[in-house]
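Excluded from the complex is one protein chain; the other protein chains are retained at their positions.
By written order: A, B and C. Residues from 1 in each chain.
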Amino acid sequence: MLRNKKLSKRIYFNSLRIRMIELEISKRYHEQKMRCPVHLSVGQEFLPGIIETFFDKNDKSVSGHRAHAHYLSKKCSLKKLIAEIYGKKTGCSGGIGGSMHLIDKSKGFYGSTAIVGNTIPIGAGISLSMSLNKTNKNLTYIFLGDGAVETGIFFETLNFVVLKKLPCLFICENNSFSVYSELRKRQPKNRKISKLVSSFGIKTDSANTTHLNDTFKKFSKAYNYVKKKQMPYFVEFHTSRKLEHCGPNYDDDLNYRDKNFLNYWKKNDPVEKLEKTLLKKKYLSKTEILSFKSKIQGEIIRSFNYAENSKPPKFEDLNQNLFSK
Amino acid sequence: MLRNKKLSKRIYFNSLRIRMIELEISKRYHEQKMRCPVHLSVGQEFLPGIIETFFDKNDKSVSGHRAHAHYLSKKCSLKKLIAEIYGKKTGCSGGIGGSMHLIDKSKGFYGSTAIVGNTIPIGAGISLSMSLNKTNKNLTYIFLGDGAVETGIFFETLNFVVLKKLPCLFICENNSFSVYSELRKRQPKNRKISKLVSSFGIKTDSANTTHLNDTFKKFSKAYNYVKKKQMPYFVEFHTSRKLEHCGPNYDDDLNYRDKNFLNYWKKNDPVEKLEKTLLKKKYLSKTEILSFKSKIQGEIIRSFNYAENSKPPKFEDLNQNLFSK
Amino acid sequence: MKNKFTFAEAIKKAIIYSMKKDPKMISYGLGIDDPKGIFGTTTNLHKIFGERRVFDVPTSENALTGIAIGSSIAGSRVLFSHQRFDFSLLSFDQLINNAAKWNYMFGGKTKSPSITIRVVVGKGWGQGPTHSQNFQSLLAHIPGLKVVSPAFPEDAYNLLIDSIFDPNPVIFIEHRWLHGVSGGIKRNKISLGDVHLKQRGKNITILGNSIGLLNVIKVNRFLEKYKIYPEIIDCYSISPINLSKIVKSVKKTKRLLIVDNSNTFCSFSSGVLAELVQMKKINFKSNPVIIGNKNIPSPTSHYISKFFYQDSLSIFKRILKTFGISNYEIPTELKKNKYYHDVPIEKFGPF
Partner (left out) sequence: MKNKFTFAEAIKKAIIYSMKKDPKMISYGLGIDDPKGIFGTTTNLHKIFGERRVFDVPTSENALTGIAIGSSIAGSRVLFSHQRFDFSLLSFDQLINNAAKWNYMFGGKTKSPSITIRVVVGKGWGQGPTHSQNFQSLLAHIPGLKVVSPAFPEDAYNLLIDSIFDPNPVIFIEHRWLHGVSGGIKRNKISLGDVHLKQRGKNITILGNSIGLLNVIKVNRFLEKYKIYPEIIDCYSISPINLSKIVKSVKKTKRLLIVDNSNTFCSFSSGVLAELVQMKKINFKSNPVIIGNKNIPSPTSHYISKFFYQDSLSIFKRILKTFGISNYEIPTELKKNKYYHDVPIEKFGPF
């Protein structure tokens, strides 16, 4: 990836964009206008930044509570995301879902929900439906965290997709934490998630997102495999979030994360690393970065303005959509 | 095991006893006095026959729908088993549970239930409670079939017992079928259950129950490991049932099982093999076998008589025991 | 041509009809393609439609419910069958947190999953505490799920087709004892949510569905003698439910009996009763009555399971009591067969 100037700049732009969006939400959250829980992806942007470059609107995605970046990686509308968090009618879910329930079917983003693990089989079902069409050449992304690997439904689904050879690509973002709980409290020591998963008979791989090229390579390999072979694949990506589990703040003062762990990720932040590398390689200049930033900032401001100026849903909207007609 | 005359005779006796009991149920079932579903263990007796010889009343067991043999392997009362199937008040569950809900706490048999997989965490919970007592030297048997390996709760429990290092011994009786469905319809080809399970970080092993010595050795090793180390262990035993999934009949005329599979198990029936081996080794004579059989038959007849002559529960019993006092 | 079909055949016909009509529809469930074919309701369907559209599954009820939702929102209508309602508890997260809300929680930007979950309620032959439960009341409480429970082959046929083609998740409840019951079949669209006036009457309204309704019908002909003319309403659609027809009837008859096929506290029947008494001032001539199973788990022993269930006899007695009639004879037809109360017909398997 880093050999390809255009591509790596685009990934940088994508990652930067996600980070700036998430940080803007964090910054403005105290205004108390975004009145719903938000699980931000600051620190975890690089992989979604890559995924965007593989965009195919006929690929589908499902995700969980921490889904902003996944939604954005599917080129879904930023305006509608912000409006959704503001509870506005123009939001991607009409304001009914909030940050934890996002959707944009036109881009193939089929939904994210807030119960850990419970979109995993939804993704498998989408793949099952795809696979019934023998000429299908698409896949479904199933995003999950390390915590979701503790749910029974994950394993039930895994067994099924291997049995039926379904074209789904599991993207496991292992940030070592489930809320405040580190892995060792929830899973046996020395477990390697990707290895555990591979014993179900699915191809797996893993990468540390701070290793930029490797992350790209592993993702790309997995993506192409599923697209071509129409078989399932699971990739574990080591990553780390910078903010608290839920909400706009930094919470490392609470000391639930090991100092070494935090330092490691501070020093190895993928977005910063990418920026530095691109600067060094002269793919990118400081002025270009500034122009990226101002372009993104412009879009962000427009999106927040859009959200702020949008109409809220009304009483009449309350009783809509329970049933499809 | 086959070197030890006394032990192997006892195992033979145990297995024979279970077989004769199950066949008697099968034979009398058409009388329509045993009015509840029965899942018989004919064909699968050898392993429970071994387990009996490791009896420790402070070990606990939980099991599923096919539990007669597991109950008997814990030295629980035959009379109460038959009375239970007859729906009598003297049954081990007062007639309320029937064949699918057996219990005898005095012998450490803590319950079997009819929802596939749902006693698995119960067994883990018992082990958890045991492990809180640091001087504990006992274990919990968790019996399950190959079908239960498809349930989410199995994997959730597996993760937990490894995490907490609980003294439980999973006994997976893999008879290749779940009702009429063979493994390939439910689990990926070439899966080896014990290998899959070992990737959770639990010690595992497997044996084919027709290999008598090996089966004994593997069980014994697992048992001693859990007792001593107070750590979990999983053993998969290949086996086969001779009768239909549920009910008293042979159903191989339905052709849902491969001829080779059936022939294999017909030729390699563990109980018959054990009998032949013991005869050959002169550990056992034909007359001795006859005396075993008549002893067992006597017990069986007494048990059925007991069941037949026992009082049924009454209207007053209906509203009992919903709550503990 | 054959013009009588069993309930099980009606189910099968409905599936065939639907799968032909929608070539993208799929159908799965434990044992769907096995020799017993889910009580004969699916036998050989995999041969007709191929193994890609009709297939057996692992014992993974929760995931398979999610998979049904996913398949549906991607374009494949799904019918998922459980051999016992009891097993579906494992999938309540998917049913309630996802299926019931899918369209609502995304603000209508998608569609509801068009899935039908068939659940069979076991009874008798020692089905016992974990193989005979009916959770209709739990699911009727959940906004976004539709729940239906027919009594007759024709209604089963039509309701199953209409459930499958309803663009929303539907729980389709089949009582195991109905599978052998026969009747004619004609295709008629039923609007889910409706109730059906089965018999016009005068002085008591009786609501029931599924096996409970059959119990009511058995009692019916013994009532005239006591000048009791029940208006019988088949609530084959439990949720949503058309209350206006019921109110109209009760306002006329001023007496009400609701027959529930499960335990009654915080139930479907109490839900309907509570709606009625809130809506209209009805001058009941006697207290409205709910009759259902006991509020305990079902015992296995056939010696006492007979005391557990509502049946024709208990319904008969309860109706007379409502009219203050204490002097009556029990029709021999309603007397319990001492030994075989736990099977619908004499030959009935263990499963």
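Descriptive notes on the structure:
Here, contacts are C-beta pairs under 8 Å (C-beta built on N, C-alpha and C of every residue); 3 or more make two chains touch, one makes a residue touch a chain.
Small disclaimer: the values here were computed from a predicted structure and weren't measured.
Every shown chain touched by the omitted chain in the complete complex is listed here: A, B, C.
Touch with the chain that is not drawn comes from one residue among C:Ile16, C:Leu197, C:Val247 or C:Ile296, which is C:Ile296. Shown as candidates are B:Glu22, B:Glu156 or B:Glu275; the residue that touches the absent chain is B:Glu156.
Contact with the undisplayed chain is limited, among C:Ala140, C:Val181, C:Ile206 or C:Val343, to C:Ala140.
Residues of chain B in touch with the missing chain: 60, 62, 91-97, 101, 103-105, 110-111, 113, 115, 118-130, 132, 152-153, 156-157, 159-160, 163, 313, 320-325.
Summarising the interface, chain C meets the missing chain with residues 62, 86, 89-90, 92-93, 96-97, 100-101, 104-105, 128-130, 133, 137-138, 140-141, 143-144, 239, 263, 265-271, 273-275, 277-281, 284, 287-290, 295-297, 300. Although one chain is not displayed, chain A still touches it through residues 29, 35-38, 87-88, 91, 93, 95-101, 113-117, 147-148, 150-152, 178-181, 185-187, 246-248, 254, 256, 312-315, 317-319, 322.
Here is the rule we go by: only the chains that are shown with their structure count from here on.
A straight line joining the Cα centres of chain A and chain C is 42 Å long. Inter-chain centre distance (chain A to chain B, centres taken as mean C-alpha positions): 46 Å.
Shared contact sites, meaning residues of chain C that touch two or more other chains, fall at 57-58, 60, 62-63.
Chain contacts: chain A has residues 152-153, 156, 159, 163 touching two or more partner chains.
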